[in-house]
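For this depiction, one protein chain was excluded, whereas all remaining protein chains were kept in their positions.
The first chain written gets the first letter, and so on, giving A, B and C; residue counts start at 1 in each chain.
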Amino acid sequence: MAGNAFGTLFRFTTFGESHGPAIGCVIDGVPPRIALSENDIQPWLDRRKPGQSRYTTQRREADEVKILSGVFEDRTTGTPVGLLIENTDQRSKDYSEIAERFRPGHADYTYQAKYGIRDYRGGGRSSARETAMRVAAGAVARKVLDSLVPGGVVIRGAMVRMGPHAIDRSRWDWTAVGDNPFWCPDAQAAEQWADYLDGIRKSGSSIGGIVEVVAENVPVGLGEPVYDKLDADIAKALMSINAVKGVEIGDGFAAALLSGEENADQMRMQDGKVAFQSNHAGGILGGISTGQTIVARMAIKPTSSILSPQASVDRQGNDVDVSTKGRHDPCVAIRGVPVAEAMLAVTLADHLLRHRGQCGL
Amino acid sequence: MAGNAFGTLFRFTTFGESHGPAIGCVIDGVPPRIALSENDIQPWLDRRKPGQSRYTTQRREADEVKILSGVFEDRTTGTPVGLLIENTDQRSKDYSEIAERFRPGHADYTYQAKYGIRDYRGGGRSSARETAMRVAAGAVARKVLDSLVPGGVVIRGAMVRMGPHAIDRSRWDWTAVGDNPFWCPDAQAAEQWADYLDGIRKSGSSIGGIVEVVAENVPVGLGEPVYDKLDADIAKALMSINAVKGVEIGDGFAAALLSGEENADQMRMQDGKVAFQSNHAGGILGGISTGQTIVARMAIKPTSSILSPQASVDRQGNDVDVSTKGRHDPCVAIRGVPVAEAMLAVTLADHLLRHRGQCGL
Amino acid sequence: MAGNAFGTLFRFTTFGESHGPAIGCVIDGVPPRIALSENDIQPWLDRRKPGQSRYTTQRREADEVKILSGVFEDRTTGTPVGLLIENTDQRSKDYSEIAERFRPGHADYTYQAKYGIRDYRGGGRSSARETAMRVAAGAVARKVLDSLVPGGVVIRGAMVRMGPHAIDRSRWDWTAVGDNPFWCPDAQAAEQWADYLDGIRKSGSSIGGIVEVVAENVPVGLGEPVYDKLDADIAKALMSINAVKGVEIGDGFAAALLSGEENADQMRMQDGKVAFQSNHAGGILGGISTGQTIVARMAIKPTSSILSPQASVDRQGNDVDVSTKGRHDPCVAIRGVPVAEAMLAVTLADHLLRHRGQCGL
Partner (left out) sequence: MAGNAFGTLFRFTTFGESHGPAIGCVIDGVPPRIALSENDIQPWLDRRKPGQSRYTTQRREADEVKILSGVFEDRTTGTPVGLLIENTDQRSKDYSEIAERFRPGHADYTYQAKYGIRDYRGGGRSSARETAMRVAAGAVARKVLDSLVPGGVVIRGAMVRMGPHAIDRSRWDWTAVGDNPFWCPDAQAAEQWADYLDGIRKSGSSIGGIVEVVAENVPVGLGEPVYDKLDADIAKALMSINAVKGVEIGDGFAAALLSGEENADQMRMQDGKVAFQSNHAGGILGGISTGQTIVARMAIKPTSSILSPQASVDRQGNDVDVSTKGRHDPCVAIRGVPVAEAMLAVTLADHLLRHRGQCGL
């Protein structure tokens, strides 16, 4: 329970630093007899991979995943699934500056303070590189969900705000999401964002954003009150992603402004089933899924790696100035989309197994 | 791991329904030799207790806590601390209506769907009554923090928005918080809220709100990346509270609108120690406490118990209308303040012990 | 995870000291809709209760259990089941001697060394009094097993050795177990034991023993290799009982003397099902139940509370002599039988839910 594992029954543990030989994870609790091969995981990794447009870091990683265990003749066996990605882009570069100086807004200072030592190369463990394993685990979770839930569970995400520029939700189009480098569901906004982010990038600055993820066709009943409520675990899952500063479910912070009448999700029977008339709740009531679409959002801060010099200190306790040159994301929120989807997937897979364990399916 | 426990080393498990004979909790992992008696817990419970003003439910509970174990001669022994509160206000009333009908926005439907059975009296397990035990556990966590952290840790909360009415942060005054029934740090806003909420209450409606909690003098180094980051666990802790729909740390969702320059918390040495120039991060970087004040907020939806009839269904699958008469909170956010403080306290106590276990103190 | 909970999905946490106001436990993860009332638990507690014959301690406790939560209209609701037993026999006696002196062979010294404080009254947390809650949790586990396994699971135990006197297994008769105060399945041995133990008791001495527990009709497939193997968890469950010094499964230590031919459990099809020709393995292979009867044994040391003075030290570091007068068990193994059954029951219930979670039922 030292912090590098997530989940209870579907539980994965990740390891690996940005510039070590490899990153990897072990997924324990994968149900047996589910079709699984590298081909089920690689496409999701490819979606997350940096260096795919000028809007994300130009670091290039093959990010080729290998399944080391838990699969036999292309089906899971119920034993732990070991996954490995070798780090191919470990440039031997000069880290002497970053070794001594704490980049403001980064984990440099806190890792040093907590552990008394840190692997400073590329951020080490605190690097977003680790999120590749989340995406890999998420791909396996999707297989579990699709295998156990009739009709499958659709999990997808989109970026709904880039700094000052929000999308127009009336223009939401899921098919647009794959057509622009921002996972933006509003094609018109995407064009605006492209210009805007070019400016940010060229000036060496950065900007925050908001990502929304949804899960459709989630069975009613998932979630373990009163502490492992489904929304509580989703909040933890998303907040654990690098640079995330806020999480909300359904109407989220907007619900604080509403009256009981405005916020009510009324119900009526329809075709013999309970049908909700609205979804302010984001698909979760009392910490348990309602069967409606689960809707979550997360706010991502601008990366602190910017060109303009920032006041900081070094390991010896001297005041220094730090500015970041080189390959960095002007808007890290973009790369958060596949990671958020993955974290939603693993949370749901875990809760599906937990619910099955206590209540049956 | 069935959902009714929170924490790893400082771990508490709660039980009890709204209208059962008692509620209680067991806190396992309390360090030994800490002064503790009922007097350390009762005042925090009294702060949370309903029925103290016309703005909270008129249900009256003595909420008298008893320590059943883990304390000897007024000091903790390292063995589990058992706490019990008897339910004294179990009016024998007619629950036949609520037994069959699902109140919209409540957990009635999802509990029934998940478990195939539910204790409908007063909401059963999903009632906010359970949060009394959170407050009790939080009181013990405060003792742990104060015992192990030189100078003690100050944890306090305030309500910063009631529906459309936010406080003016320039008027923030902690001493005002105890002087109004809303835990409002802005005395002027409190007066406005009183009028506003009277209107809500009289109309049988309800309204949402936002609560802010802070922890001062938290040691640097708490948090277990990459999944049990301190902010991730705070997010879970707060989101697990009844009616919470959003959580943010530091600037939270506002950070999504900022540039890297605006969001930077620059550092300088001051009196031989690292001093941050601002606190956009809310005291947490890379999932680890920085030593700055930890700042978190949560959004609470309006209670769904309102007078105006809402469309719903019953257990037999008939369309029905539901309206709520009787004792209910027009703004449940108010009572969220002591609960949020408690959840922050238990999260910090747990992380303090975990950090001490892996890294030493 | 501070040591006072057992299990993963069916997980119970106990609290309480020998001479505090009450002992209790919370069982989290009980599946919903199982018939449960105090009447399902009390008989098992009555079997364990001390003071029922001259061979067990004369301490008298009513041991009356109350269900505080998790049950509605005599069925479980899926929420945590809180159980409480008030301590009625808290004689106000002079503990000044035991307060300062460490009884050899007891946990006095180690609790003091670990926690720097101890509740010395009656052994405090280390007292066998705590095992009452194990028996209560075991009773609930039996209900879970009987509810989920067609035909039910039969769990029963017996004492098979008292010091130098072992039973003759050819005379094993389960109906005899309830007819003597030793849970002895060999009526002839029971008579011999009665005389033998009278001598031990009168001389103020004590003696060890061996307890065997079995579970019949356990489904094939329970156990989570490679660390939470069913036998590994049974070993932990039994070894956690006071005074237990050894645990074995099936042939246990005797298997060390056998050849592969002698130890083989051959299989043949019988009525379309796999039938084992013998059960050296004790119903577990590779950490997973085979469907055969599960057989486990535990060795219990003689209680260290004896009349003859023993060399010891006191809290101030002086050499002292300690002898025990008063109510004590001459053979604590006797009271281990219901506790061992209970621990086997909770282990199986937990593994049943875990198996259902990962693999389905």
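By definition in this document, contacts are C-beta pairs under 8 Å (C-beta built on N, C-alpha and C of every residue); 3 or more make two chains touch, one makes a residue touch a chain.
What you see is a predicted model; the values in this text were computed from it and never measured.
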| item | value |
| --- | --- |
| Which residue of A:52, A:77 or A:293 touches the chain not shown here | A:77 |
| Residue among B:150, B:272 or B:360 that touches the chain left out of view | B:360 |
| Touching residues on chain C - with respect to the absent chain | 1-6, 8, 14, 102, 104-107, 109-111, 113-116, 125-126, 130, 161, 163-164, 200, 205-210, 220-229, 231-240, 242, 244-269, 272, 274, 277, 280-282, 284-291, 299-306, 308, 310-313, 317-319, 333, 354-355, 358-359 |
| Absent-chain interface as seen on chain A, which is shown | 1-5, 8-11, 13-17, 20-26, 28-29, 32-33, 66, 68-70, 72, 75-82, 84, 114-119, 124-125 |
| Residue numbers in chain B that touch the chain omitted from display | 1, 8-9, 29, 31-32, 78-79, 225, 353-354, 356-361 |
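The working rule: only the chains that are shown with their structure count from here on.
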| item | value |
| --- | --- |
| Central chain (by mean CA position) | B |
| Shared interface numbering between chain C and chain A [over half = same, under half = different] | same |
| Chain B and chain C, separation of their C-alpha mean positions in angstrom | 39 |
| Centre-of-Cα separation between chain C and chain A, whole angstrom | 45 |
| Multi-partner residues of chain B (at least 2 other chains) | 1-5, 8, 14, 114-116, 125 |
